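Below, a portion of the complex is reproduced, with chain positions unchanged.
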């Protein structure tokens, strides 16, 4: 498979119209009408802000736009998976059909296809499953790859999010659904079965770090979709820095969000998704 | 805030003379709030075609490379943003060798060739008069650089206070830089001091061609949690406040400085809409800079420039 193409983002925030916000267990799926957006590379994200009442919440927040993985593209639609963890996500979860949404994107560097004759293992934790959904679509469009999906959640309400992908093996911390335990236990089994794999991971920092460590020791290539607090999303503020191997930092918004595990010494506390 | 039309050309109504440079309009960027090279990666040719700023100010460049501060670097607060970025940059040599050619090409390739390239203002910071003049000397030799901005919000290693907070030191630093270049020198004043106009006058006496203000206000946030063991949220400890929260402070300082100096003033601080730019211009600024608002809307400066033109 050749690289997945990434077109540059339009140089303007676009005012999109909300088609609906659907419940998905503890999460919400935000669907917006979106015709002109160039086809995103799986793993790319958009900076979103409600057109109305963005700001004026507790402590006048939210103020800056928020970053969200493009979870899925359908003809004329973009989908985002939301978890309410604060004023910005809360406001977006409140959106109703017909509301306006400012969107800038697609932004950042997404996933690349697996090396020839490698299976793909998608490892997603919590809301971090979002970019893996569109990745699964891309991998299956490109037929030949064998795709394994491993998803981990804190509890049953969150585990409902697993329906965003298909054929997933699920693990939960509280054992309410699927394997009672850590996602990395499932990954370890899979790699033991057949380690000729390209791992794609997105989730909380501790999970990403565990995946990174496991893949590094077993010499399995891994692409990690990181998160970081962002102000701009296009390289302007230098706010989204995470430490890179050999010192210095990379900007998650322009050098990532997808970073090859080999570029990192470790996944630091602030570089992951909400659990 | 619908998508703007093509950027304003060098229209008589808004075209502006600044330190011998002719700018298409009076709106530029605040140093460190726009990375043209990264933006081109994100937005491609459109960034070059519709470049939003009448002049481009680089982020602060230092002699030695800097990695910047550990994460987290951002905190959102009431009406503003606190940043603790820590001036990451490739250092003077890296900037001149790698960034400058790219910037020159990018800024030269704008839509309306008639206007000529977008002028490049390089922002530099040293920890002493010697370091500053070394930086300025190197910039002076490069034709791609139209003007030099001195970021004097740097702690004096001895006192820990900003060099820019002490008129005497400031005049020395600016004087040393003045002898090193004939290019326009802009002094970016620190707002965290008692007598900003006195500092502006010192910059003028030192030979500055213009002053710019305000830089961010010293601020901080505590990490979520409970009890005395709560540390600062920002990896850098304290940070700088920008955005709407500082707008009224910026207007007071810009107005006080413009009333005292003879050289042009670049006003900034919380500019989001044309009304805020209008305030700064009416208070005596020649140019306005947009910083944090660009994070919310990458073409904010273009929008404001067009609204200014529509008014005039």
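Just so it is clear, A and B label the chains in written order, and each chain counts residues from 1 on its own.
Keep in mind that, in the parts below, contacts are C-beta pairs under 8 Å (C-beta built on N, C-alpha and C of every residue); 3 or more make two chains touch, one makes a residue touch a chain.
These numbers were taken from a predicted model, which means no experiment stands behind them.
Colleague: So how many copies of each protein chain are actually in this file?
Modeller: Listing the labels with their copy numbers over the full complex gives A x2, B x2.
Following the convention adopted for this analysis, only the chains that are shown with their structure count from here on.
Colleague: Spell out the part of chain B that touches chain A in their complex, as residue ranges.
Modeller: Against chain A, the touching part of chain B is residues 1-4, 32-35, 37-39, 41-47, 50, 59, 67-68, 70-74, 76-81, 83, 85, 88, 243, 292, 294-299.
Colleague: Quick one: which bits of chain A touch chain B in the complex? Just the residue numbers, please.
Modeller: Residue positions touching the partner: 7-15, 49, 59-65, 102, 104, 107, 228-243, 247-249, 251, 254, 268, 270-271.
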